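Input: a single structure, listed below in structure tokens.
Yeah, one chain of the complex is gone here, protein chain that is, but the others are all in their spots.
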Amino acid sequence: MRIPAGLLALALPAVLSLGASAHATDLPQAERRSGPAAERHSGYDFMSAETRAMQDDDVANPGMLWVLDGEALWNRPEGPERKSCAACHGNAGVSMSGVAARHPAYDAMRGRPIDLEQRINVCRTQYQRTTPLLYESRDLLALTAFVAHQSRGEPIAVAEEPQTRPFIEAGRRIFEHRQGQLNLSCAQCHNDNWGQRLAGAPIPQAHPTGYPLYRLEWQTLGSIRRRLRECFAGMRAEPYPGDAPEIVDLELFLAWRAKGLPIETPAVRP
Amino acid sequence: MPEPPTPQPSRRVFLRRTAALAAGAVALRPGAKARATPEAMRQAIREVLGEAEAHPGKVTLDIPALVENGNAVPLTVSVESPMSEEDHVKAIHVFNEKNPQPHVISVMLGPRGGRARVATRIKLADSQQVVAIAEISDGSFWSGSADVIVTLAACVEDLQ
Partner (left out) sequence: MVSVPAKARRGAAIEIKTLISHPMETGYRVGPNGAMIPRDIIRLFTCTYNGEEVFRAELSPAIAANPFLSFFTTALESGTLMFRWTGDGGFEATHTAEIAVE
């Protein structure tokens, strides 16, 4: 599906084709047009060398500040029984390895998949018997970053099985649905036109490999929920409210679509 | 490639150079209107140089020519110097020409500095020139500069 002429008319005055740099955007047209299933790249591949260097150096990567905070939270006693995460889960490097790679994951009690932030809050309310952490709060970001960081380097591996399949499909429908004032779907940019430039920046394939991540635009660490809200706003479509299940359906579909790509948390992105 | 600038002699403004100027580099008047002009940068450089001139050379700015987001632009400033007791870099001052105010950072080194190379991340509000002035132990000043194009990533967030 080509980008509608209306969007191109909006984007063209702002598009600056400022010379190719040596990475994913240099692939020949045919390869790029066959969609992400054919050739998949993390958003990392579309960044400048300097931003990649920022992600690669743990001392320069601002996201690591939250990972450090998260480690302290992991060991902090909570709730009436003064239980820290470590009290049940011990050494996070061992117990949390692979966990982020498998989320969103099916939760039997809720009868649907939940994402990592929700999983942390389930532990807090059900097992530590304390209050849940607010989305985008510093504590939840830090703890999520710390847990996800334990899967760094491991391939995304969300389960595709009878109980998750309907939710993956629900997420796919959202991804492919033309919506908003521009009548645009996620697929039109991220499947059909990745690698091309929009307003001076290359369009990535939209794989959630590094969340929570440090976005230079935000000057802080942020969650995938925050990024998805911006995607909808950028498309001039209505974002899903608060804790809508559709958000997690979409997260699950994106993770399924990114299967095999390694986790990078905490990633750095422009 | 960095291109050395020369402060315009016709625009020279005589200002007393005081020790407090190093601190004054960030003593911005509260409530001052945002000024974004190359002239403000020249004036700020003049405050450091006093009556001296900066020779182009020795100072290299390593900064991307095109940045994806002006909020965090990696910058490394290197100055050729043996960093010995007799010959070392005393200070490096970095300026910009289009941000609301012209200062970026001032660092004080010395004979124990090891290597005159400092790296940080800076904010650039627009495509512009960044200038670095190095103050050497023999009283001389050297300068280097780089031009940066600043674009913005798409689908940016409004501050509501």
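Letters A and B name the chains as they come in the text, with residue numbers starting at 1 for each one.
The criterion applied here is as follows: a residue touches a chain if its C-beta (ideal position, glycine included) is under 8 Å from a C-beta of that chain, and two chains touch if they have at least 3 such contacts.
All values derive from a computational prediction rather than experimental measurement.
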**Message:** So there's a chain missing from this view; which of the remaining chains does it actually touch?
**Reply:** A, B
**Fill in**
Checked against the full complex, the residue among B:L61, B:V118, B:I136 or B:V150 that touches the missing chain is B:V118
**Item:** Among B:V104, B:I133 or B:A146, the residue in touch with the chain that has been omitted
**Value:** B:V104
**Request:** Name every residue on chain B in touch with the hidden partner chain.
**Result:** 22-23, 25-26, 34, 71-73, 83, 96, 99-101, 103-110, 112-124, 159-160
**Message:** If the hidden chain were put back, which residues of chain A would touch it?
**Reply:** 57, 59-60, 62, 64-65, 68-69, 219-220
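Just so it is clear, only the chains that are shown with their structure count from here on.
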**Complete:** Per the C-alpha centroid definition, the whole-Å distance linking chain A and chain B comes out as 37
**Prompt:** What residues on chain A touch chain B, complex-wise?
**Reply:** 16, 18-19, 47-51, 53-54, 62, 198-201, 203, 216-219, 226, 230-231, 233-235, 269-270
**Prompt:** Which bits of chain B are touching chain A when the two form their complex?
**Reply:** 64, 66-69, 71-74, 121, 149, 151-158
